[in-house]
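What you see is the complex with one protein chain gone and the rest in place.
Presenting chain A:
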Amino acid sequence: MEYPNQSGFRQQAGVRMRGTPGDPRDPSLLFDDTSAGGDKHDLSGVGKGPGVCPGQALISDPMSNLALAYGSSLASHGREMMDKNLDRFIPISKLKYYFAVDTVYVGKKLGLLVFPYMHDNWEVIYQQDTPVAPRFDINAPDLYIPVMGFITYILVAGLALGTQNRFSPEILGIQASSALVWLIIEVLAVLLSLYLVTVNTDLTTIDLVAFSGYKYVGMIVGVIAGLLFGRMGYHLSLLWCCVSTFVFTIRTLRLKILSEAAAEGRLVRGAKNQLRMYLTMAIAAAQPVFMYWLTFHLVR
């Protein structure tokens, strides 16, 4: 971004164009580097002031020097050991891909979740066999929206229960674990059915978690509409969000589960493709059921 050039350098814009000392400045700095220039003598007085007397004694003492070096090496050794062990259980590098989003992607994806009828191309863009980061491809699954949606759902559930005087702090924990358990059950059921139908897809478990988490957006919209407009608003908005989540899920999963020919819309006869189509529709139909099940007790 343009931060190191814009902030504070406006009056020196003309000077900048002549190749000023502002150019070789480190572009990763977000703020003005005020420590250079006239502040040097200040820094030596202020910054090191409280640290001069005991600091110098601390650094000059060889024993504490040794202890400092040993402590820092121990800390770095411990950190790299923890990183190595943690990476074995939770694939952190793979998780990072799912959180590589930006605001534009989130905005477009939320719009797509609520209104998927105008979108044409649902294919995921690949780059040498690996899918492109969600930042560059709106069809790629991400984990940011599901995680944020889950947390917002818990908060909105607490809000809804609070307006009916049914709130207590344990309720938040109960709602959270209940929704999490249903999510786990749904992902396990989808995994089991994908295994039974022997579908060769590149859908990973995290992808399924992401696709199952997209329904929280519809649930939140429904509950908030129910809070603002009463039961009629809740039912209408939940109906709209259920239909759009159904269409979104079908259109996204169709390309991943069905074979190439069937996914393009041509009717391919055969028991295998029919079974896969039924599976896709079953997964998509489970979404509105869960959406209703997890929210109807919140709006009275």
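Everything that follows uses one rule, which is that a residue touches a chain if its C-beta (ideal position, glycine included) is under 8 Å from a C-beta of that chain, and two chains touch if they have at least 3 such contacts; residues count from 1.
In this section, contacts and distances are computed from a predicted model.
Chemist: Under which of the names "Serine/threonine-protein phosphatase", "SRP54-type proteins GTP-binding domain-containing protein", "Immediate early response 3-interacting protein 1" or "Phosphatidate cytidylyltransferase" is the non-displayed chain listed in UniProt?
Modeler: The chain we cannot see is, by its UniProt record, "Immediate early response 3-interacting protein 1".
Chemist: Touching the absent chain in the whole complex: find that residue among A:92, A:180, A:232 or A:289.
Modeler: A:180
Chemist: Residue-wise, where is chain A in contact with the chain that is not depicted?
Modeler: Residues in contact with the chain left out: 174, 177-178, 180-182, 184-185, 195-198, 272.
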